[in-house]
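With one protein chain withheld, the remaining protein chains of the complex are depicted in position.
For clarity, chains are labelled A, B and C in written order, and residue numbers in each chain start from 1.
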């Protein structure tokens, strides 16, 4: 039974979620070193999670002899140098989302770890939620036919840490913070071998006094003809809205990951207690989540990462995926400026995907457009005439 | 107590819904003449709804001495000539949606009825659903602040009559069939005096062997900065998906008008019975609607139309609205071809709308970006420094 | 086209709902006289609803020459004398729920109107909600097989008027105020010809400083074997909970009539506005209803009442139904005291209902207990052996 010893770089909200996951249930792996810029934060984090070592030296954390795996849970502008330092140390590196601030930076990171040959996992948790995993498995088993459209939505009232709001450090607003999740969710449903061709994006800064956008909607056209659609916002009111919708030629999937999951509470506001990440109030109707780290995918994500290491295979999400995500976001930002569809420019490593196709049925030589069962049991068909292509209906 | 006597032109599904509404509950108004192209359909309709006169002469129907109001429930390509004939007869005309196949045609219809001075109502039922009316009233009362984004979605497996599928007769696919609903829903939420500036649209024919699109997503940018988004499809599986979502600076509204309205039934398929418009199956879990003509807005729509006539005022939806809808759809079609944002070209009759604005709060001279109450009751603020514009957080 | 002229006795919340309904949409019938104990309330009501006559004389209201129908919307202890006065005047009488404070009183009311031969309708709105009507129609069409169990729940934080809380005036607490609704809902689903045999009831006064119960749960056993279950409370927090669940041998129905009907709003509390009857807050997540008088059944109820008068037939709900309801509530109160099942004592006017029966299937002579399709497509059966009655499973 293998286990891993982790250095956690960063003590923000995401570091808490990661460590809560690693130290949760009967997990074998542990955080043995934590790094923060200030000793106070490092110590407080170490105490909170019972971690033996706390340091303000990133070098020491990475190179600590107990450590075989380093988790990068730092602001976006520090990913490149940090990942390179871990690769130099020859250790496994797991980097939080997004991989980088843009595709160029992401590509340098990707190339570096590939050159060094270290294990590199991309910590995109939302494609590991139990619902997502099961839904993708259903799609792959053919339950909804060919996917035609995917909507992925993540909106909330804005992030918790100051650096997110600084466009230099973050690389953008919610497109970068939240769109990166949505893009991987969409790619998983349309198929990761389905090349993203072009992107159309609207973005605007409607509410907050910042340089970055605070709202955006983007359309992504894939080679098969499928459309991906992401909606992100830092001005949503009411909590965190995490929903995905998938349309296929033979089915439909709707996922709600946060506010309507079968847990509803009305409270007069008596008592005390944390409701859920980014909940906006603690009285009235609130919609908690049972086990957030499980529901948000962290548990299955780390399981996949460590199992991949143990089995000497690639994880479901690797740095190439992170790079693709950045390439799509870059196209989105270009489209905001150009006001037209922009091609996704990047190195494509997968093959090609055929057009969505559905062979029509025929009735007496006419093409069947639609069939419907009437209340009296008869079947009504909309047909296209075999000779002149005209449309007519027929009840049989 | 005034009442109206109606000529119903057309005996398709929409004619049934309209007549079911007019003859429902304790309504004062009645259909006294029905017109269809074939006597058989006219007679069958007249018998079904207890209508004294059935004819294949549109002229006779319109000019029947009992009739004061004519409802045009015919395919899109017949609207112009029919409305003009009603206007020539000097009677009130109520025309089903969309008003026309394009803005040019719509403008001719609008100009004609205005010249003739007859009462003209646009039968856009979905802005009259009880939920919509109440939601718009809440928005107008300020319950969600300024509207920033509206999503309106209408998708189902395709229309019931052959002519819808013929792009010449219909003027388009689901953009024209369903998008017209969504556009008025969006306009009502962002404010009808809020000018639609430009449109970006994706459309594709993914599944059906037709010339028209069978799927489309469009973005509409309004003068205030608000974004409208409509999603339409004739390839959705699972029934009819009618949902609207509204985001505002101080609130959120989610409406579901069809499949998740508090009525859930699992049936082994025994018994017989109509479940709901465009339901895809009659066994397993089904989601009926209580009173479809009320829930879909027909009741409130006709109430408004006849009350407007009686009170000598304009109805909530008039032919100018129909014309605006066509102008937006025209821009959408142009955008599908040009692959860029297209301006909405039309005669604007309302004033101008100011930009969405939210005055920031200040704390000690710094701009407050975000406030959050921590589990322990303290308040965490993301602030923007009054001097250098840098972002930092503060817990007080 | 017939229309009715109504005297409204009472100006409380229910009088408002009734009048809003009668004066709503394109309804033909009008309230022409309103009675209240104080002229001020009568005048205010008359002004609010545009009613020509307002009086403090019940006699004058009932005998007003314009009036053909009298609606009794008064506290429970006034029903008997008022209904008798209307019957003496020879006018149609519509009485709000419950008919009386107990079955004895109800029986006297019933006998009196039958003797006088006036039209008498029992205003039980919740069996007229569009959802309920459609659900009952589905049950009657066989969609869920034989009904085995019905749960009807109505709970809220307590009524609006003082007299409800006075056990002398009301005849009880929520059993009388809310249980009466639930009982008719249950009877409609199990079949009104299905005799209620016995009742078991728990009740307690847990929160409010009153003599009446403030919480109760009752079980009603019907002749067919079906079980009805009602849950009522004046201490529920979060709004008004109106839900019904029906189990049948071949299906299931779940109805939610108030707080989860596809209308969800989060509001920061800006703006102003009424959310819904008995909503507990006007900020945070709230769940409005589109058109309350339609959704709560008032529209269909009055339509049935007046159509019944016009067609010279009985309404769906008559005073005999009101009497049955009181008889069941009486048994419930007796059971609270005796702590055992109590028979329902009353005059039964319908026939008898056979026991729920489901003929078992047989496989090779063995009784099939259960069939299940395995993921691999095989069928697993639980069988009961034809010879010794033992249970075994078999996969085929």
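Here is the rule we go by: a residue touches a chain if its C-beta (ideal position, glycine included) is under 8 Å from a C-beta of that chain, and two chains touch if they have at least 3 such contacts.
Just so it is clear, the model here is predicted, and its values are computed rather than measured.
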item	value
Residue among B:3, B:56, B:283 or B:353 that touches the chain left out of view	B:283
Contact partner of the left-out chain, one of A:37, A:134 or A:355	A:134
Option touching the unshown chain, where C:7, C:51, C:83 or C:217 are the choices	C:217
Hidden partner interface residues of subunit B, rising order	237-239, 266, 268, 280-281, 283-287
Footprint left on subunit A by the chain that the document does not show	1, 3, 25-29, 129-135, 137-138, 141-145, 250-257, 260-268, 270-273, 288-291, 294-295, 299-300, 302-303, 306-307
Those residues of subunit C which, in the complete complex, touch the missing chain	144, 148-149, 151, 155, 157-158, 160-163, 165-166, 200, 202, 204, 206-210, 215, 217, 219, 221, 225, 227, 229, 231, 233, 235-238, 241, 247-252, 272-274, 282, 338-341, 356, 358, 360, 367, 369-370, 372-373, 375, 380, 382-384, 390-393
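Everything that follows uses one rule, which is that only the chains that are shown with their structure count from here on.
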item	value
Fewest hops from subunit B to subunit C - one hop per pair of touching chains	1
Centre-of-Cα separation between subunit C and subunit A, whole angstrom	48
Where subunit A and subunit B are represented by their mean Cα positions, the distance between them in whole Å	34
Contacts with 2+ other chains: residues of subunit B	144, 250-252, 272-273
